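Could you have a look at this structure, given as structure tokens, before my questions?
Of the protein chains in this complex, all but one are displayed in their positions.
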Amino acid sequence: MNLALSEEQEMLKTMARDFLADKLPKTAVKEMEESEEGYSAELWKEMAGLGWMGLAFPEKYGGSDMSFLDLAMLLEEMGRACLPGPYFSTVVLSGFTILDIGTDEQKDEYLPKISSGEAIFTLVLTEPSANYEESGIETKAIAEGDSYVISGTKLFVPDANVADYMLVAARTDKGITLFIVDAKSPGISTTVLKTIANDKLCEVVFDKVKVSKDNVLGEPNQGWPEIEKIIQRAAVGKCCEMTGCIQQALDMTVEYAKDRKQYGHPIGSFQVIQHYCADMATDVDGTRLSAYQAAWTLSEGLPCAQEVAIAKAWAGEACPRVMALAHQIHGAIGVTIDHDLQYYTRWAKAAEVSYGDASFHREVVAKEMGL
Amino acid sequence: MNLALSEEQEMLKTMARDFLADKLPKTAVKEMEESEEGYSAELWKEMAGLGWMGLAFPEKYGGSDMSFLDLAMLLEEMGRACLPGPYFSTVVLSGFTILDIGTDEQKDEYLPKISSGEAIFTLVLTEPSANYEESGIETKAIAEGDSYVISGTKLFVPDANVADYMLVAARTDKGITLFIVDAKSPGISTTVLKTIANDKLCEVVFDKVKVSKDNVLGEPNQGWPEIEKIIQRAAVGKCCEMTGCIQQALDMTVEYAKDRKQYGHPIGSFQVIQHYCADMATDVDGTRLSAYQAAWTLSEGLPCAQEVAIAKAWAGEACPRVMALAHQIHGAIGVTIDHDLQYYTRWAKAAEVSYGDASFHREVVAKEMGL
Amino acid sequence: MDFRLSEEQEKFRQEVSDFLEGEIKQGLWEPSCDAWIMGHNPEFTKRVSRKGWIGLTWPKEDGGQGRSYIDRLILTEEMLRYGAPAACHWFADRQIGGAVVHYGTDQQKKELLPMILKGEAYVGLGMSEPDAGSDLASLKTKATEDGDDFIIDGQKTWTSGGNNMNWIYLVARTDPDAPKHKGISEFFFSTDLPGISVAPIEDITGGVHFNEVFFENVRVPKTCLIGVRNKGFYQILNQLDYERSGMERLMANYPLFEALIQYTKETKRNGKPLSQDPLIRSKLAQLKIGLEIGRMHMYRVAMVMDEGRAPNWESSMSKVYGTAFEQRLAGTAIEILGLYGQLSPKSKNVPMRGMAYHSYLSSKGYSLQAGSSEVLKNIMAQRKLELPSQ
Partner (left out) sequence: MDFRLSEEQEKFRQEVSDFLEGEIKQGLWEPSCDAWIMGHNPEFTKRVSRKGWIGLTWPKEDGGQGRSYIDRLILTEEMLRYGAPAACHWFADRQIGGAVVHYGTDQQKKELLPMILKGEAYVGLGMSEPDAGSDLASLKTKATEDGDDFIIDGQKTWTSGGNNMNWIYLVARTDPDAPKHKGISEFFFSTDLPGISVAPIEDITGGVHFNEVFFENVRVPKTCLIGVRNKGFYQILNQLDYERSGMERLMANYPLFEALIQYTKETKRNGKPLSQDPLIRSKLAQLKIGLEIGRMHMYRVAMVMDEGRAPNWESSMSKVYGTAFEQRLAGTAIEILGLYGQLSPKSKNVPMRGMAYHSYLSSKGYSLQAGSSEVLKNIMAQRKLELPSQ
């Protein structure tokens, strides 16, 4: 057992932190949030140039052959920086899925595009039912000759507004099937929702969208177990981001408590503020430890259902606790839009409800316990 | 709207507090707890002499014609003093029930015995199913001529070891029926359980116990709605006792925090301890306000389901919070058996689970909300 | 003891509720969370004024209705229950009018109270400064005597209502040499004076009710001083009890609570209404319990005020309790809404007009403004429980 990062991971983390601190002041985050696209094409290119898109993919697909655990370190720093944009959708939701269950042709075609930063992908999963259950999928894909025709309404789809390709989950005759769909296909219309994180979650309507049978990803009708793996991977990814997010909130809060004086003393010298900070630190460390454990277990290819559920359930409860105390210590300045703290507050709330909230994952844990 | 006690209530409360402070040092509580009977016959007589048993019963039954709300004040003081014994069983559980639904003959026979302190009563309701639902009652009463024959096992029956009479809930042909049973009837055997509050909860086994049909209390088969009222009244009564219990825990804690010095200061001057105390006070006041509201509503004969459920659900959660902080502030001395605090800790836990815990009463509130 | 409202009080509640329902039915406004502080609607305020519902508790000789604080709480409760846009008169009515009634000269009463009663004084609260938040007494804004005037210089921040104000209530230092609690005075004057500038502060929801207000050589006549010179800090302590005492500390988001219950009844998951889910039932019941306990705290405060006492620790207790409740309410609402909980009021598909989103973000500030929960717990510990300060 060993909790230390490898030298490579340390380097990756430091580099990512420095890069993002440099390129992504909160003014830039704000710009991206307010832009129609929700990301900066320029930064996207630079990230691709650093090898971030292909980090965990094999070299033959333009990647660097590192592991999901290595990628987790990067995600933590992205959370710390509140990086907006389609990285998570492209790499975590889509790239890994194609690598996992794509045909050789599909991998050859799509993974290099991801590694190079050429194409943006996303996962088109949830619907107005807004859950992560198989029964929640009503969008239909009906076989017609060499094609399928997809119709239905998807909701809370991240980054669909800028995606080049979509991995779409739809109900086929005997189950759920995943499709790789060109986002420019006729019949797809996208509306960007307005969200607490100012990320670009979309409503995507499929009106008789034709997709070739070659574009089935994985086995037809066997998609749901694969989707469960995608959700697991996404949940772990979010936990890593959440770790970075609340670590940064803690760091900012401690700094503030050292500087801010009231009644002639730094507020960080008041016992109640000290205890708030200690509670925050305990929550942050618990979140990190469990996120790392889940990421490591998944990365090793071991069964990880329980580890993932524990991490996301914990993070889902720890984040709001940490953010509440961060605000309580920051006082009024922290609830203004010009203060950096609010980026984290808003972002954390979105992460909490995504890919299973605490309640969802507690039920997974209960099942794993044999209850 | 008016939260003030009447002059009479103030007097009653003060008198009760002084009396119990005088007669019931914790050494006496300890003695009673450790005795087989669980109460002091001498103190019982004195309480009867003060008119406490008949307080809320009509004069013609030897009572003082005061209200349930007046009685609530007394219960609060009993909670504050951790009074052991069958007062609650006799008066709150049984006396009021007889007054409510007894025949004139039954009232004439039994209520004066209660008012005078001559007889101890109890309610024999729960069974190994350990719930407060109609379905939880499996004990049967089978009609045979002029009698019923009761068989079954009852559990968590308070004070059955010393009761002269028992109000027994049993399943009859078409529902639940209440009976007044002489505790000395053949076929009744009682085992005292050992409990956290050291109160005398018992297992009571009925083996073909014969009871005259004249001893049916209320309408045959129509007992369950009456039992629901008994549970409501008991829940309110407990809330009043719990108010006294945690008020006393708070008072003791504040005193301790003023006296106890560490690092050269009274610990009550440390901000964290101050906040703990403020949180306790908020919980105590919420408990009292809701207990009074429920007691008043019930006392006025108004529909009180929601008020009662709110009070007991709240008290059930507030009590453990208050007791946890009381212990945290008292430090090691508070977890010794020779310190007074432990009486309240143990007593509070029993009260929390009795007559519906927080979870039970939340569900009542949910129903009242129309959910 | 009596937990019933009197018949007149029930009638009054009905009257207020009928009025507000009528307003909503006419489509004059839509119920919303935080409307007491965000809903600037001069016409609504005029109509409230015409009902005689501003200055409800002031003495009749001052133009008020001489009614009880319980009556006022009933009025407030209904305003909040219906999410009515009462921001134009809120501060003048709740806080400043009372201060004038209490500490004002006859001349001040004659001039200021009618304006407040007519709903024409949109008041900003000029208290906090960048370095004087919880520690209000360390404020630096100066009011320097100059003939018949004071010259005001300095900066205020978190000035509630500052963006819509035409009058400002200001706390400033009138004796720079006195110990910090002893050189402070209160002022109330029109913002129609040269040298005052306002910079709105956008809050985390994107809304504005806080402002920075700058004073540069602002000359105000001495008649604008309220109460006793240099005794302002002690006057304020009293007023703060009132500021903290109100139902808005518990029910600013009441429309969300009602909408949430409705939502769980109407929304199905796996064929069953959410309201049948045991975990959701438990959460909603817990909110209902929390709300009702909070209401009792608030009513107790009003009763204390009707007894003529300043509700010092009682209002601290009810504010700490109420603002924590509001945060739980918002958090629970988002938990129940799940993915929908992240949609903003302006989004397609948003349920409940985005009130959960708004409340989640706005409730972060409730436990800070008008006395942080930490300061209020200190007050409870020291004033109610008499624990020693260090």
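Note that the chains are named A, B and C in the order they appear, and that numbering of residues resets to 1 at the start of each chain.
Heads up, the rule we're going with is that a contact is a pair of C-beta atoms (placed from the backbone, for glycine too) under 8 Å apart; a residue touches a chain by one contact, two chains touch by 3 or more.
Note that this is a predicted model, so its numbers are computed, not measured.
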| item | value |
| --- | --- |
| Contact set of the excluded chain (shown chains only) | A, B, C |
| Options A:Ala56, A:Leu69, A:Ala141 or A:Cys245, residue touching the unrepresented chain | A:Leu69 |
| Contact residue for the chain not shown (choose from A:Gln293, A:Thr336 or A:Ser354) | A:Gln293 |
| Positions on chain C where the hidden chain makes contact | 277-279, 282 |
| Residues belonging to chain A that touch the chain removed from view | 1-6, 9, 69, 254, 257-258, 265-266, 268-271, 273-275, 277-279, 281-282, 285-286, 289-290, 292-293, 296-297, 300, 310, 313-314, 359, 362-363, 365-366, 369-371 |
| Touching residues on chain B - with respect to the absent chain | 126, 128-131, 133, 135, 155-156, 191, 193-197, 201, 203, 261-263, 270, 272-273, 320, 324, 327-328, 331-332, 334-338, 342, 345-346, 349-350, 353-354, 357-359 |
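Going forward, only the chains that are shown with their structure count from here on.
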| item | value |
| --- | --- |
| Distance from chain C to chain A - Cα centre to Cα centre, in angstrom | 39 |
| Per-residue multi-chain contacts in chain A, two or more chains | 270, 272 |
| Multi-partner residues of chain C (at least 2 other chains) | 374 |
